[in-house]
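Missing here: one protein chain of the complex. Every other protein chain is in place.
Should a chain be cited, it is by its letter among A, B and C, assigned in written order, with residues numbered from 1 in that chain.
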Amino acid sequence: MSLTLLFLGKLEDVAGAPSLSLDVAQPLSLSEIAERLEPRLAVALSAANVRVALNGSLVGAGGWAAGNGDELAFLPPVSGG
Amino acid sequence: MSLTLLFLGKLEDVAGAPSLSLDVAQPLSLSEIAERLEPRLAVALSAANVRVALNGSLVGAGGWAAGNGDELAFLPPVSGG
Amino acid sequence: MISDVRLAHADFDAAHELQRFTLRQDAGGIVSFLGKVRAEGGDDAVLALELRHYAPLTLSGMEMLALRAQRHWTLTGLLIIHREGVMHPGDPIVLVACGARHRRDAFEACDFLMDHLKSESWFWKREKTAHGWHWVDPRDQDRKDLSRWAHVA
Partner (left out) sequence: MISDVRLAHADFDAAHELQRFTLRQDAGGIVSFLGKVRAEGGDDAVLALELRHYAPLTLSGMEMLALRAQRHWTLTGLLIIHREGVMHPGDPIVLVACGARHRRDAFEACDFLMDHLKSESWFWKREKTAHGWHWVDPRDQDRKDLSRWAHVA
């Protein structure tokens, strides 16, 4: 079990893959997760217009922690239809 | 050959028929034609929102005369679609 | 640009016509409106509906309307099929479809065409209920709808 990060839309290009697994010792906040990533990806994920979903539910920037077994999705502005 | 009057929409009910033939000695103006009709029909045809077409083309209230062989259509406000 | 404007004298297959129209063009989006005779219940149930028209003006008026829409919006295609004659509940009365690269063009042109077909085309409607045939009065709403398009030449 590890923490799964999903990258939607253009964030996939920045990350170089649609998803990434992190082994974490304990649940981490968004900024703690960002510290574990390449700076360029960390900056892209922190943009104000990127929404975050934890295990399928939208969450804010703070007030939560994600650990092994969780799925954290990064949702940039949509461009559908 | 006679002058044909066509009544569209509700005007058909006022006239009691979808069309009517008049034998006229010479081409007549709209008011001269109205004089030959029942007063109730003449009033209905003269309403400001009734358009008139002479031989398939819209015409104004004056400036024309219709005689034997002509077709004069009376078009009340439409209620289509 | 496909322009297909027809006065239908008998029942038509709206789904088939819309599919054919769609396949004939490379539109990003196609907006359609289908108007049908409603099957209402109760004492005032409409058993039949008749659209009378004035042949010398009807189709040419519809064609002029199509030209106005084509001049104002950028369309890949325009379809108008309007029935005349006697119809029954469930029958199509009018089918309008507009294809465009940008969907706002298609929406607005279709909306414009319907508003004008309803209140400026040479059709007169009567309905048959249990009480017999009666002519339908023009609706105030239809006249109001027209005022939305004062900016379209």
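Operating definition for what follows: a contact is a pair of C-beta atoms (placed from the backbone, for glycine too) under 8 Å apart; a residue touches a chain by one contact, two chains touch by 3 or more.
Model, not experiment: these values are computed from the prediction.
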Visible chains that the absent chain touches, using the contact criterion stated earlier:
A, C
On chain C, the omitted chain is touched by residues 14-15, 18-19, 22, 26-36, 38-40, 101, 103-104, 106-107, 110-111, 114, 145
Where chain A meets the left-out chain, the residues are 6, 8-10, 13, 53, 55-58, 73, 75-81
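The rule is simple: only the chains that are shown with their structure count from here on.
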Averaging over Cα atoms per chain, report the distance between chain B and chain C in Å.
28
Chain centre separation (chain A, chain C; CA means) in Å
51
Averaging C-alpha coordinates per chain, one finds the centres of chain A and chain B separated by a number of Å equal to 77
Hey, what residues on chain B touch two or more of the other chains?
none
By the touch definition above, chain C meets two or more other chains at residues none
